[in-house]
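Dropping a structure here in structure tokens format, bear with me for questions.
Then we have chain A:
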Amino acid sequence: MQILEVKGVNKRFGGLQALNDVNLSVSEGAIHAIIGPNGAGKSTLLNCFIGRLNPDSGSVTFNGNSLLGMKPHEINQVGVSRVFQTPEIFVDLTVLENVMIPALAHRDGAFKLNPFRRMRQETDMRDKAIDVLEDIGLEDKLDMTASSMSRGDKRRLEMAMGLVQDPKLLLLDEPTAGMSRADTNNTIDVLKHIGDSRGITMVIIEHDMHVVFSLADKISVLAQGTVIVEDVPGNIKGNPKVQEAYLGTAN
Partner candidate 1 sequence: MNNSKYSDAALLLFFIIMVVAGPFILAPFGGSYPDLLQKFAIFGIFAIGFNILFGLTGYLSFGHAVFLGVGSYGAVWMFKLLSYNVLPALVMAVVVAGFFSVVIGYISLRRSGIYFSILTLAFAQMMFNVAYSVATPITNGETGLQIYNDDPQWLQGADSPLTTNLFGLKMNEVFWRPEFFGFEAQFNVGYYFCAFFLVIAFYLALRITRSPFGMMLRAIKTNQNRLSFTGVSTRPYMLAAFVISGMYAGLAGGLWACMDPLAGAERMQWTASGEVVLMTILGGAGTMLGPVLGAGFIKYFEAIFSKINDQVLHSWFAFMPDGMENFMVAIVHPFVGKGWHLTLGLLFMMIVIFLPGGLIGGLTSLGRVLTGRGRKSKG
Partner candidate 2 sequence: MSSDKNPLHTPLTRRSMLKASAASAVVGAAPMIIPSTAHAYLNEPKGANVTLGFNVPQSGPYADEGADELRAYELAVEHLNGGGDGGMMNTFSSKALKGNGILGKKVTYVTGDTQTKSDAARSSAKSMIEKDGAVMITGGSSSGVAIAVQGLCQEAGVIFMAGLTHSNDTTGKDKKANGFRHFFNGYMSAAALAPVLEKNYGSDRKAYHLTADYTWGWTQEESIAAATEAKGWETVEKVRTPLASTDFSSYIGQVLKTDADVLVLNHYGGNMVNSLTNAVQFGLRDKMVNGKQFEIIVPLYSRLMASGAGKNVKGIFGSTNWHWSLQDEGSKAFVKSFGEKYGFPPSQAAHTCYVQTLLYADACERAGSFDPCAVGAALEGFDFDGLGNGPTSYRAEDHQCFKDVLVVKGKENPSTEFDLLEVVEVTPRAQVEYAPDHPMFAGGDLGKCNTGA
């Protein structure tokens, strides 16, 4: 079953055709990677999924419902969470609060007026948040203010914020960029573990081929706004189109 289907998506910025008739389908439970050289349109595509950008034409359907025209929080509420490339965390709040916010949003919906409920009554959400933070290795920094964390930790926190919502579809934008090799491997393990144990469908944008080939069930290669190949990892490496796309930009 295909959980996310993208058909004929076009997006222009002035004279630049950022996305050109993009088609993509992601099957449920899979880890689907999107790779491609710089400027290929990967982030633009992701932004079209979460309501940040509206494509000029085409359709994006999630579980049979169109995501286009929905507000960001509505898209999240139907089960699509996103992990940002540059950490967009709540820098003034603690690590635990950063994770509890998406957890509460997942449980309570887009708005709940509960001004007199005590935070410490939210033990379920707290436990859930701590679980995720343990998975991701931040359990000893619960009360740290997010702004004082290292960059790597911020990225992991970003990931925890996505994971805690038990999304049906998790969009990850270069989850390991800027991480050390050890951290990268650790992240790969976490994602693999979560993908297997919770059955979360993931779409990953990534530069690091090591990450892509260790994780992905399927890979789409994007170049100059178009999907040039979509295949299982084993078939991607030797594909001449892919090589050309990368070498072409290298020149």
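Basis for inclusion: all candidates are chains of the complex that A comes from, given by their letters.
Here, a contact is a pair of C-beta atoms (placed from the backbone, for glycine too) under 8 Å apart; a residue touches a chain by one contact, two chains touch by 3 or more; residues count from 1.
No experiment lies behind these values; they were computed from the predicted model shown.
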All of 1 or 2 sit in the same complex as chain A; which one actually touches it? 1
Provide the residue numbers of chain A that touch candidate 1 in the complex, in ascending order. 50, 52, 71-73, 76-77, 81-82, 84, 88-93, 96-97, 100-102, 104-106, 108-120, 122, 143, 161, 165
